[in-house]
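With one protein chain held back, the other chains of the complex are shown just where they sit.
To keep things simple, chains are lettered A and B as they appear, and every chain counts its residues starting from 1.
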Amino acid sequence: MKHSLDADFEKSYVGGPVIRMQNCAALTGKGITVLFGISGSGKTTILRCIAGLERPDSGHIRFGGEVWSDAARNVFLPARLRSIGLVPQEYGLFPHLTVFGNVSYGLVKMIAAERRQRVAELLEWLGLEGFKNRFPCELSGGQQQRVALARALASRPRLLLLDEPLSALDNPTRVRLRRELRGLLLTARIPAIIVTHDRQEAAALGDEIMVMHDGCMIQHGPVNEVFSKPVSHGVADILAVETILPGEILANNDGIAVVRVNGISLQALAGSLPPMTKDVFVCIRAEDVSLSSPGENAASPRNRLSAMVTGIVREGPLVRIGLDCGFSLTALLTPQASEELDLVDGCRVTALIKAPRIHLIPR
Amino acid sequence: MTWNPDDWQIVGFTVWMAVLGTLVILPPGIALAWLLARRNWCGKTLVETTVSLPLVMPPVVTGLVLLKLFGRRGPLGRWLWESFGIEVVFTWKAVVIALAVMSLPMLVRAARSAIEDVNPLFEQQARTLGAGELRVFFTITLPLARRGVMAGVVLAFARALGEFGATIMIAGNIPGKTTTLSVAIYNLVQLGQDDRAWMFAAVCVVLAFVSVAASERLSRPRKS
Partner (left out) sequence: MKTFVRYATIALCLLAARLLAAEEITVFAAASLTEALTEIGKDYEKSTGDKMRFNFAASNMLARQIEAGAPADVFFSADETQMDGLAAKGLIVKDSRKAVLGNTLVIVTAPDGPSIAKEEDLAREFIRRIMLGDPKAVPVGVYAKQHLEALGLWTTLQPKIIPAESVRAALAGVESGNAEAGIVYKTDAAISKKVKIALEIPASKGPVIRYPVALVAGCGHAEAAKKFLASLYRNEAREVFLRRGFTLLTSKE
């Protein structure tokens, strides 16, 4: 397919781990794929291999039917022939060139008038009119990021690669640009691979997600699916699912499983668990935990647990509540909700969790 | 103790030879610096060491080697004479060669350092934007390494101005033809004309001072 990336390669450095990307046939559309994992999991290496800045030790990389690298046949297409746009972590703007110089760098094949026009187009689209003659050191972080993006998009690449595009920005800018970036990328209609270690960024930006751990890709699929159904403890951990606890399946009826965690029984969907599974990890995201005043019974969630508040922490626009209901649980609420329930340390509440929101992983 | 027109000739000749010598080593020197900074290859250590030798060896030894190479009966000298009728030893060409060889290591070392200081990520970024190696070098590497390279050029020039040992070996000391400032001073001392020797020495000091000051200024990081 025109925009499909078919990659299966390995790359290692002396004294370092082996970075592996297996059987990845991603980007079957013009969407955004997120390469997700903690620092050091090999994401940047993979990006650099796809960009053509590193040569894989074995395996192949093909894009849109073109062979970019094939170790077995000693084929390697250098970066400059791959028609990609790279936005590296610190933006890599050329300090000795103006914004115009930076953005037009890849446009040598155009005549001067065309080049000027294209740059003007891009700068306008990204809200950077009037910045043409500024130098990178005179720009703010957000502006630099947009210039880097403009530069990457200028020559209409076939694939965009972004390495931690928002990590160098302060929090408010990051949150604001998160939405903008996705919009920009989709409008540009160029497939993109974004590397990030930020869960929220991954959730906000990506259509597809590939989770990396220890140099290997351990799960990939649509974002929502992967987030709600991590395939292993490791993935769940990386995705920062807040509650992961060992449990035992007591019964499995009609796809609804009864799991015991620390003496408490919960109902969850058995889902795709292999039959006869007994030992599992129980995963509950804080977003999926609702709270109500103790004693209220009329609500649909099957799991109603009596809990005591152990801690209340403000987290951005939300509030994170630590709970003890026989096991440790976290809930994420709005500040108003928290106020309405009069939550203080030590007070009792009822935690409600819908059965389908509890995810089970075989142990 | 007056300064006469012949004396100006010596100063002018020395400066002009130093300029020529520096120009001659500029392309190969920077190319070599880039190769040493950005590439690894078989025999790299050997090349590195050989290039640095004139810095450490006694200049007369370098001069001796050049004499053997470019003398009438030497491999290069004979080839140049037989194929092109060009004589090197005892001419201004020998002066240029001596200056070039002695100041090459200064240029290569400074330029290499400057190029190594350029973040390779910029060069890689340029490659993703479609630039070939030459374009990356001239539009990214060199401009970003500009100050260090310039400092190296000035230092090489200063070294060339003061060169003596190798010069006197292969260019001799022919008045009006190959006499440089330092050779003139040596000569004057041998003739017992110390006063005039001091005059020339003063000129040398001034030239050296200006060159080194310029080099220091250039290699200081720009205040942002």
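The working rule: contacts are C-beta pairs under 8 Å (C-beta built on N, C-alpha and C of every residue); 3 or more make two chains touch, one makes a residue touch a chain.
The model shown is predicted, which means the values in this text are computed figures rather than measured ones.
Colleague: What are the shown chains that the left-out chain touches?
Modeller: Output: missing chain touches B.
Colleague: Which listed residue, B:Pro58, B:Pro75 or B:Pro175, touches the chain dropped from view?
Modeller: B:Pro175
Colleague: Of the residues B:Gln9, B:Thr50, B:Asn119 or B:Gln190, I need the one that contacts the missing chain.
Modeller: Among B:Gln9, B:Thr50, B:Asn119 or B:Gln190, only B:Gln190 touches the chain that is not shown.
Colleague: In the full complex, which residues of chain B touch the absent chain?
Modeller: Spelled out for chain B, the touching residues are 67, 71-73, 87, 89-90, 172-175, 187, 189-192.
Here, only the chains that are shown with their structure count from here on.
Colleague: From the mean C-alpha coordinate of chain A to that of chain B, what's the distance rounded to whole Å?
Modeller: Centres of chain A and chain B (C-alpha means) sit 56 Å apart.
Colleague: In their complex, what parts of chain A are in touch with chain B?
Modeller: 51-53, 78-82, 84-86, 88, 90, 92, 94-96, 105-106, 108, 137, 151, 155
Colleague: How about chain B: which of its residues touch chain A in the complex?
Modeller: My answer: residues 121-122, 124-132, 135, 139-140, 143-144, 224.
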